[in-house]
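One chain of protein is taken out of this complex; the other chains stay put.
Going in written order, the chains are labelled A, B and C, and every chain counts its residues from 1.
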Amino acid sequence: MSLPPVGLEHYLVVSAALFCLGLLGVIMRRNLLVIYMSLELMLNAANLALVAFSRYNHNLNGQVMVFFIITVAAAEVAVGLALIVALFRKRKSAHVEDLTSMKL
Amino acid sequence: MQDALFYLFAALTLLCGLMVVVNPLSRNPVTSAMFLVLAIVSMAGLFVLLHAFFLAAVQILVYAGAVMVLFLFVVMLLDLKEEARRKIKVFGIATGLVSVGAFAAVMVASIVGTHPGKGLIPQGEGTTPVLGKILFTQYLLPFEILSVLLLVAMVGAILLSKKDLK
Amino acid sequence: MIVKRTELSFWERLYLPAIWGGFKVTARHFVNTVFRRKSVTMQYPEQKWVVPEGYRGAPYLVKDQEDNTKCVSCQLCEFVCPPKAIKITPPGPEGQPADRRNAEKMPKEFEINMLRCIFCGFCQEVCPEEAIFLERDYSLTGLSRGEMIYNKEKLLSLGGTHAGTQKWKHKLEEAKEQEVFPVKD
Partner (left out) sequence: MPFLEHLSPTQQFLLFSTLKIVAAIFLVLLPMVAYSVLAERKISAFIQDRVGPNRVGPFGIWQPLADGLKSFVKEDFTPDHVRKVYFWLAPALSLIPAFLTVAVIPFGSFLGKQKMVIADLNVGILYTFGIVSLGVYGIVLAGYAANSKYPFLGGIRSSAQMISYEIAMGMSVIPVFMLVGDLNLSQVINYQSGGAWLVFKQPVSFFIFLVAAFAETNRLPFDLPESETELVGGYHTEYSSMKFALFFMAEYANMITSSAMMVTLFFGGWTLPFGGLDQPASTLTGGLLHIGIFLGKIVALMGVFIWVRWMLPRFRYDQLMDLGWRRFIPVALANILATAVVLWLQGAK
């Protein structure tokens, strides 16, 4: 078996596939925490694409962007998990189908 | 050898990503979290292959070392009992699979069809000094705003997790 | 009672003087043990602890200097023994008579279960014949429970002879002394 030499598109395909996996998780899973992890997966897919672009376009701006994304993701996780914990205290559940007080 | 490593890390990343989302072994969120850690670490490997050394280290340090530990903490502290298996809605899953599949097909087809990287030679090292220079000159304002954002997030998280929030 | 917490001074809050003090104490002990061989432990099986006088170890039977068993099988020790470790079989009417004067009988069998014994010393206290003594043995070992029940021969051989503790001679001397120095009433 001979695989083609790795180029930008390979990285992009991996990134796209990872993004779709994350999307699938967000749509299909019903546990808030797992949905959150799937979101992280999507962010990571974007990171991979950005790093690959930055490497192949000879431009470090993409990597700076990734640095920012990682930082924002960390902040987001801190707040988001605190929200989940607060929700769990009120509802005793981390299941999205139990959190439907906005629904008629 | 680099190509082989790429295929190895890519396969590992995708496999672990899959295990995060649809895990046939268990429905325990801890398992999902552990597979996400693996996916993140193997993605750091991909970053190294792209010569983004600083980001690879930060990826492990921040994501695997801090964010995922936080996830684990919350999962463990909430102590989600093995949820009674809810009825799987076939319709929901089917629509989800179809829409995501269509999205994936469009993306992959457009990538493969256009050959975006054609003729580009990989160059540029994401070493710490270079990145640091850019961060503190060109991106100084976003960097500072980011630090404020982190502070805000910290205060917000503390406030949210207080027990008697009035 | 209310214990007041004293405000710590700046140096105390820095911990550093305390750490330095700790270093000094531990270093002193380290040097003393390594270079001056001042360890407080001993190499037990080779080096044995010398027990002090009056130590209450294992109870053994003793003989007098004429090689007679002092025990007269009165069973007081068996009666007084709190954990019931002592078991005496008296000779009975047909049994062997005592091998010395001034004694009516001697035990046919005398057993002490060393696993039950609590080394309280009551047997020695109660014995009218001064026949049982708590010796200085403290390390009794055996491979089975049966082995830890000591019979008469074993107890006698371990106890040895107690010269000078012949009770009646002793009593006689006491009586003589009391004649010389009459007890005031």
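As a working rule, a contact is a pair of C-beta atoms (placed from the backbone, for glycine too) under 8 Å apart; a residue touches a chain by one contact, two chains touch by 3 or more.
Given the structure is predicted, the values throughout are model-derived calculations rather than measurements.
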Chains still shown that are in contact with the chain withheld from the display: B, C
Per the touch definition above, residue among B:10, B:43 or B:58 touching the missing chain: B:58
Options B:95, B:114 or B:127, residue touching the unrepresented chain: B:127
Residue among B:20, B:37, B:78 or B:135 touching the omitted chain: B:37
Missing-chain contacts mapped onto chain C: 19, 22-23, 25-26, 29-30, 32-34, 38-41, 43
Residues of chain B in contact with the chain not shown: 1, 30, 34, 37, 53-54, 56-58, 60-61, 64-66, 69, 72-73, 76-77, 127-129
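Criterion: only the chains that are shown with their structure count from here on.
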Between chain B and chain C, centroid-to-centroid distance (C-alpha), Å: 74
Length of the line joining the C-alpha centres of chain A and chain B, rounded to whole Å: 5
Between chain C and chain A, distance of the C-alpha-averaged centres to the nearest whole Å: 77
Junction residues of chain B - those touching two or more other chains: none
Sites on chain A at which at least two other chains make contact: none
Of chain A, residues touching chain B in the complex: 3, 5-14, 16-25, 27-31, 33-34, 36-38, 40-41, 44, 47-48, 51-52, 54-61, 63-64, 66-68, 70-79, 81-86, 88-89, 94-95, 97
Residues on chain B engaged by chain A in the complex (per definition of touch): 2-3, 6-7, 10, 13-14, 17-18, 20-22, 29, 32-33, 36, 39-40, 43, 46-47, 50-52, 54-55, 58-59, 62-63, 66-67, 70-71, 74-75, 77-78, 80, 83, 86, 92-93, 96-97, 99-101, 103-104, 107-108, 111-112, 115-118, 120-124, 126, 130-131, 134-135, 138-139, 142, 146, 149-150, 152-154, 156-158, 160-161, 163, 165
